[in-house]
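Apart from one protein chain that is not included, each protein chain of the complex appears where it belongs.
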Amino acid sequence: MRLTKKDLLGIQDLSVDEINLILDTAESFIEVSTREIKKVPTLRGKTIINLFMEPSTRTRTSFEIAGKRLGADTVNISATTSSVVKGETLIDMARNLEAMNPDVIVIRHNASGAPHMLAKLVKQSIINAGDGAHEHPTQALLDMMTIKARKGRIAGLRVAIIGDIAHSRVARSNIYGLTRMGAQVTVAGPATMLPRQIEQMGVTVHQHLEEAIKDVDIIMMLRIQTEREQQNIFPSLREYSRCFCLNRKNIRLAKDDALVMHPGPINRGVEIAPDIADGPASVILEQVTNGVAVRMALLYLLTGGKS
Amino acid sequence: MRLTKKDLLGIQDLSVDEINLILDTAESFIEVSTREIKKVPTLRGKTIINLFMEPSTRTRTSFEIAGKRLGADTVNISATTSSVVKGETLIDMARNLEAMNPDVIVIRHNASGAPHMLAKLVKQSIINAGDGAHEHPTQALLDMMTIKARKGRIAGLRVAIIGDIAHSRVARSNIYGLTRMGAQVTVAGPATMLPRQIEQMGVTVHQHLEEAIKDVDIIMMLRIQTEREQQNIFPSLREYSRCFCLNRKNIRLAKDDALVMHPGPINRGVEIAPDIADGPASVILEQVTNGVAVRMALLYLLTGGKS
Partner (left out) sequence: MRLTKKDLLGIQDLSVDEINLILDTAESFIEVSTREIKKVPTLRGKTIINLFMEPSTRTRTSFEIAGKRLGADTVNISATTSSVVKGETLIDMARNLEAMNPDVIVIRHNASGAPHMLAKLVKQSIINAGDGAHEHPTQALLDMMTIKARKGRIAGLRVAIIGDIAHSRVARSNIYGLTRMGAQVTVAGPATMLPRQIEQMGVTVHQHLEEAIKDVDIIMMLRIQTEREQQNIFPSLREYSRCFCLNRKNIRLAKDDALVMHPGPINRGVEIAPDIADGPASVILEQVTNGVAVRMALLYLLTGGKS
């Protein structure tokens, strides 16, 4: 089976079959990163551009390692070193990159919809590595891969997503993906961090963490953008932490075998207690490992590979 | 035929035969970037250092892709992340890089003559990727390649170069190259942007765009450094644009089959109207594509390859 899409722009566009295709392909790539020689020649002679207009370590590194392990050439462009300082528009930059004949352009941008605009403009495959508060589809795919690897399925599971739902592209992509795959999703966060009419996305809403995580299989904690403290979105980190930090006490409300997830980087003691982040329920580092595999799968499938 | 030079420092140093050798070699490399597997092992085991002391996306990316498609190892050094912050001189940095045995050092620097100084100091091949307001030879080579591909020749063509001639390394390199190859070159720009005694470079000078582009085969628009507006070199962007923006009206003065070129990044609506930049006469993106091929050709020829 092949992925017939040119681009990966968001989870919202993906069918159940497409998600399963990506997850199954990713599963088959996990093994490559554990070999003595962690490299296959699958994408030899392909050029992958990582265009990161927002700072990022893990996502850029994950894509770069994924590309290199498939034998592709990877080229990094970051906003700070780029000609964006000369005032070039993203459209013109994209057309220029297109003219250099890459095979895939991975883009992270602080404007929602930037990858979609690019996808229409250029003939190459675009992968959305996070656009504003819109989507972060590779994160949701690696989250779903992690859940499936641990629980054997996604359908029927109860998942709580906790934190700044309104400003989180991770939350949006996961809500799209998890509900489509048949999970029941609950969200909780301070009132100022819950988007209006969020129920229309098919989730149940709670104002308290305790209600949201009751009897769930998966607790997905979101990163608090501590820089927003200034903006009066929430009273203080201390106040936030008092109500929405996952700790050894409130975690007992979830199922005994509940998994704890976080997209990273974590704020220890703000949204998650250190002993929970490092504890037996945490699959945070498995998420990172699976991220490389999911990105390998996408690079492979979007350049014409079949499972 | 081989290129007997150690370095590519400027177009001023190149003979007609050398220019033709580079353009013909570049022509033969165009095809590599359109293959399914865009990679040849020609420069396997060669090390290419891209030393960029000025911000750049397209030129650095173009060189990096060129190197990788030839199988070379590429290493990027940018001013912001380099030990230049420790006050090391360019000379000492160059000698240090030399001691690591690279094969080619590509350098962009805001000081005119920096690549020439390096070329004398180190045994490796130096490629000038733009030095101050002096030369940008790979840009002129890709421009000439684009003209030749479209018009079948350079000799005898009429070319207008419009804009900030005085501060443009692109203009200087193109004037050297185009006149050497037998084209007739006209320049136009505001009086403050025309260098004195420019006629001695073998060009005719006009103060108005309309006079300069009359009956020309090629219109080469230069990028306005909008940051110079502060410096009273020209009254205002608006004023500049009123007199020197290429648009659908004034372009009719050129030949019907005239080509529009621009080194990028473009300031839409300042030096070029959007519909002209994106219109049928524009070969701006072909310039970018040819840039990769020209840089592949230079890396190949300077490391001992023959056509």
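Note that the chains are named A and B in the order they appear, and that numbering of residues resets to 1 at the start of each chain.
In the analysis below, a residue touches a chain if its C-beta (ideal position, glycine included) is under 8 Å from a C-beta of that chain, and two chains touch if they have at least 3 such contacts.
Predicted, not measured: the structure shown is a model, and the values here were computed from it.
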Among A:Ser78, A:Gln124 or A:Thr138, the residue in touch with the chain that has been omitted: A:Ser78
Identified contact with the non-displayed chain, of A:Arg44, A:Lys68, A:Arg150 or A:Lys255: A:Lys68
Residues of chain B (touch criterion as defined above) contacting the omitted chain: 44-47, 49, 73, 75, 77, 80-89, 92-93, 95-103
Residues of chain A (touch criterion as defined above) contacting the omitted chain: 33-39, 52, 55-58, 61-62, 64-65, 68-69, 78, 80, 226, 264-268, 285-286, 288-289, 291-292
